[in-house]
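Starting off with a structure, shown below.
Note that this complex is displayed minus one protein chain, with the remaining chains in position.
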Amino acid sequence: MKKTAKLHFPQPPARPDETPDFSAHDIGVAGAIGVPPLDIQAKDAREYANGLIRVMDDDGNAVGPWADLIKGRDASTLRQGLRDMLRMRAIDKRMLNAQRQGKTSFYLQCTGEEAIGCAFQRQLQTGDMNFPTYRQQTLLVAADYPLEPLFGQLYSNSYDPMQGKQLPIMHSSRKHGFFTISGNLGTQYIQAVGWAMANALTGDGNIAAGWIGDGATASNDFHSAMLCASVYQPPVILNIVNNQWAISTYTGVASGKSRTYAARARGYGIPALRVDGNDYLAVAAVSTWAIQRAREGFGPVAIEWFTYRAAAHSTSDDPSAYRPKNEAAAWPLGDPIERLKTHLISLGEWSQERHTQAEAEALDEVTAVQKTVESAGTLVNPGPTSPATMFDGVYAEMPPHLRRQRQEMGV
Amino acid sequence: MKKTAKLHFPQPPARPDETPDFSAHDIGVAGAIGVPPLDIQAKDAREYANGLIRVMDDDGNAVGPWADLIKGRDASTLRQGLRDMLRMRAIDKRMLNAQRQGKTSFYLQCTGEEAIGCAFQRQLQTGDMNFPTYRQQTLLVAADYPLEPLFGQLYSNSYDPMQGKQLPIMHSSRKHGFFTISGNLGTQYIQAVGWAMANALTGDGNIAAGWIGDGATASNDFHSAMLCASVYQPPVILNIVNNQWAISTYTGVASGKSRTYAARARGYGIPALRVDGNDYLAVAAVSTWAIQRAREGFGPVAIEWFTYRAAAHSTSDDPSAYRPKNEAAAWPLGDPIERLKTHLISLGEWSQERHTQAEAEALDEVTAVQKTVESAGTLVNPGPTSPATMFDGVYAEMPPHLRRQRQEMGV
Amino acid sequence: MPTMTMIEALRDAMDVKLTQDPSVVVFGEDVGYFGGVFRCTAGLQEKHGQTRVFDTPINESAIAGMAIGMAAHGMRPCVEVQFADYVFPAYDQLTQEASRIRYRSNGQFTCPMVVRMPTGGGIFGGQTHSQSPEAVFTHVSGLKTVIPSTPYDAKGLLIAAIEDPDPVIFLEPKRLYNGPFDGNHKGKSVGWGSHPAGQVPEGHYVVPIGKADVRREGHDLTILAYGTMVYVAEAAVAQAGIDAEIIDLRSLVPLDLETIQASVEKTGRCVVVHEATRTSGFGAELISEVQEACFWHLQSPIQRVTGWDAPYPHATEWDYFPGPDRLARALIKAMED
Partner (left out) sequence: MPTMTMIEALRDAMDVKLTQDPSVVVFGEDVGYFGGVFRCTAGLQEKHGQTRVFDTPINESAIAGMAIGMAAHGMRPCVEVQFADYVFPAYDQLTQEASRIRYRSNGQFTCPMVVRMPTGGGIFGGQTHSQSPEAVFTHVSGLKTVIPSTPYDAKGLLIAAIEDPDPVIFLEPKRLYNGPFDGNHKGKSVGWGSHPAGQVPEGHYVVPIGKADVRREGHDLTILAYGTMVYVAEAAVAQAGIDAEIIDLRSLVPLDLETIQASVEKTGRCVVVHEATRTSGFGAELISEVQEACFWHLQSPIQRVTGWDAPYPHATEWDYFPGPDRLARALIKAMED
């Protein structure tokens, strides 16, 4: 019989009533992949793009050349990393709670992905700029963004630096190196390249970092960004957070038959690395390397952070409709907080008691700020709003038609 | 001194007053690269994407495994190929002439690239569909599209199957497997994927072929097409015609640091081959293989046709402003007609005399049809037009507002 | 007759056509296994298989481009864009390609496809989940643009759109998915079950594209509305106590100018309402046509009540949304002038 063409439809490893199965993923072993020279070219970066860079082994030991890269660091930097992640988880918890209580319209957690943004951000300098998605609140937290505006925006009250103009989760803080988030997926990625070009053109010594989800790598702007970064070689780090899901859609629908997202970036002539995103040390080490590479003018680099979206996509989503309930627990690369904790304990720099206490402290701090901020109003109990501000900032100067409309509004 | 980031701006090998220089291109040797299995996966296709598949050696001998793939063919198929290309060149010549005489507004040649479309088209079956750019008039010619509509569209006269609605060069012929050309670069590429999906979904046994220029690989639709072809695995061939230039812009501005365009496609998980586009035999052999692969359901394949745009971009362009005048002559892979001629002569299947005669025949035939068609009107001497037809075909049925406008036009 | 929400009615329309016509395919982001973030395609993949209903990568221009290729081949794709706010990456494919395949090939190739997308605000969605982009499609010749306001119309129009030989932009007022909404956001929300237009026949029927619906007859003034604004108009009329005629346009291109003209000639006054930003909104087109066609009948300037010329704000959404109060004020003004 003659063969004829049939379409292929990528499938996830398991659907709701099936057993989670990540056996198709080759996660390699910790410490196996080396540190490339800063000036590596894409054509020589095959193993980094196709393999998986890991630092912590199953017992929490830091092994291999990437571990060496950061081994001089004080244990306090790791404790800070752990505290950042605990704080992040406390914030997610409290914010989710607020949404469940109707105090805000919408929330979105980053559970399981805390190591990525937290460790990356701590390697940046003031002046560097992230172009994040909605799931990189970690960057803000590790940039010590105060909790007041964070919660203020959740409640669109007087603490909200966006004055209610933006969605609860679409933060912006120039000072903290956090570019205003767009609801339109992907758009920030090429903007990051443009910003990095400005870094190079003005010679300000700073760099930019674009962030994108695995699903959004399908967007046109992913292509634009890879292409223009490859052409102009600006100091940009193009991060891809592959958390296996895009709402209900399995990552296979975005990757197609690409080996990895890093490999796709490499096709553009950009050296790319694929890294265990649940390994705080791996993230810190690779980020350090990548940031140095970019800053010193060796051109762009792409990093695929391999992780798992443990929570629902957002408060509007119920993942049990499309994947096994216990899939997160089956993720072969564990939980980033647990893993860093184990590592620190094995170093003798941490203990279960200190951990429990740190967890409680984080939650207390967050809860206290939340309370204060809530007193200025929430969705169920809104603070005073001034609708006329909706006309401010459409343009630098208000043109006549907006003045007329503001008048017509009668406020 | 500390290194800082500087932007990179890709440069062509030579500018107008410099000596043409293609020494950076490694063109390999004819016959060196093998024929992959039909079901090859992208990951195993490295050499095909990074090397250059060539069949004819410098003396015009067909060598290597790709030559073997088509060696059973009758010499008459090659003579037909030569005649197709001669006819194409005659058409280009006459049409350019017509534009120079003001008989049409615009023309655009494919000089140097004749082998690609001519040889590809001859391997297709009726029912297969090309999604061409404006520089694939070769596909029409080798599909035996009559010359009357071809010239008719040039003159927008009563021979014009588009009734003057489209630009001279934006042909369309469903019957000849030639999808309506768009002026917007790139758009056809993802449409080809959609059509191929329809081929698979309806099981009609046909395939689609997308065509794109090196410059237009930068377009979003290139990305969409590669991505969706990789995801759904439809029977599509994604052709990239790398002729080194995009108007005045050197191909390096589109490739960035990608090794080859084929390598970029491979990053999407699509097996890709890079082929000497000036080698009729190489084009015929690789096309045969790719078409069989697609038709038998082994999924998409990308082909980078490596060639050189010998003529100006279009009649609006003067390339001497941005590249050496004699660059075409320096192209290391020669002229497709000369090369096939040499091969046929070396086989004893052709001669210089027959060639001269065939050239003259082609020109005579084309000139005769041109004359006939011109009698129905040209731009300087237009035939009767019926402006009211401009409202036909905006929709299948004319809605009231267009009927009112037609009335208002008063024709 | 069964009662359906607008979501169910849309789903039913796709189900009917998937069943009837093997050339119909349905795809989009999260549309396949999961059935769409608004659940409009829930169950369709299970019933019709994944060659008929499937998930796509997150690339709206790819969705449109694939659909164009399929439609040109002879299939009838009905695709979903997750929010109208995300249609813009597809703007090139829709306005420069889908709209012109027929024209530029002089009929050799055609493009029968439907692009469905939830539109409008009222769900605290902020700037990127609330927009109403109809006007940037109505400007493009070769496209049709429709927007239902009831489950009955939603099903009938969607079937008509899928059967249409040309590309149709199909806007779904998301605030009407689960029930009528008159802009009184503090009021109790009601479902379609209790509304007559929630009665939706089973099987195949069409609501023809290009025909407006006179939702309320009246003598004092004509309100031109579509989508959610139809209910806002009803509330505003009750509030203002004006005997207005309310026309639900349903189809923006082609426009039922005949019905509009007859009404305005009768009433002599006209107010246009839409949720989209004012400047160059579809209201401008309506006003232009009405003032030209009915100039000598007009007793007062035609008013526009619209979203303001600002991005849709999050917290002050209800001050942005053109609700019944604002519309009622405009009605009174139009009567006074």
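By letter and in written order, the chains are A, B and C; residue numbering begins at 1 in each of them.
Assume a contact is a pair of C-beta atoms (placed from the backbone, for glycine too) under 8 Å apart; a residue touches a chain by one contact, two chains touch by 3 or more.
Treat the numbers as computed from the prediction; the structure is a model and nothing was measured.
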Not-displayed chain touches, in the whole complex, chains A, B, C
Which of A:109, A:123 or A:166 touches the missing chain? It is A:166
Per the whole complex, from C:128, C:149, C:228 or C:263 the residue touching the absent chain is C:128
In the whole complex, of C:82, C:108, C:263 or C:277, the residue touching the missing chain would be C:277
Filtering C:222, C:303 or C:316 for touch with the omitted chain leaves C:303
Considering the complete complex, of B:4, B:41 or B:249, the missing chain is touched by B:249
On chain C, the omitted chain is touched by residues 61, 85, 88-89, 91-92, 95-96, 99-100, 103-104, 127-128, 135-136, 138-142, 253, 276-277, 279-285, 287-288, 291-292, 295, 298, 300-304, 308-311, 337
In the full complex, chain B touches the hidden chain through residues 7, 9, 15, 105-106, 156, 160, 163-168, 170, 182-186, 215-216, 218-220, 246-249, 253-254, 256, 316-317, 321-322, 379, 382, 385, 387, 389-391, 394, 401-402, 405, 409, 411
Touch rule applied to chain A and the missing chain gives residues 129, 131, 161-163, 165-166, 170, 172-174, 179-180, 182, 184, 187, 189-199, 201-202, 208, 220-221, 223-225, 227-228, 231, 393-397, 399-401
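Criterion: only the chains that are shown with their structure count from here on.
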Farthest chain from chain A by C-alpha centroid distance is chain B
Rounded to the nearest Å, the gap separating the Cα centres of chain A and chain C is 36
Two or more other chains are touched by the chain B residues 196-197, 199, 201, 220, 223-224, 227-228, 231
Among all residues of chain C, those touching at least two other chains are 51, 56-57, 59, 61-62, 89
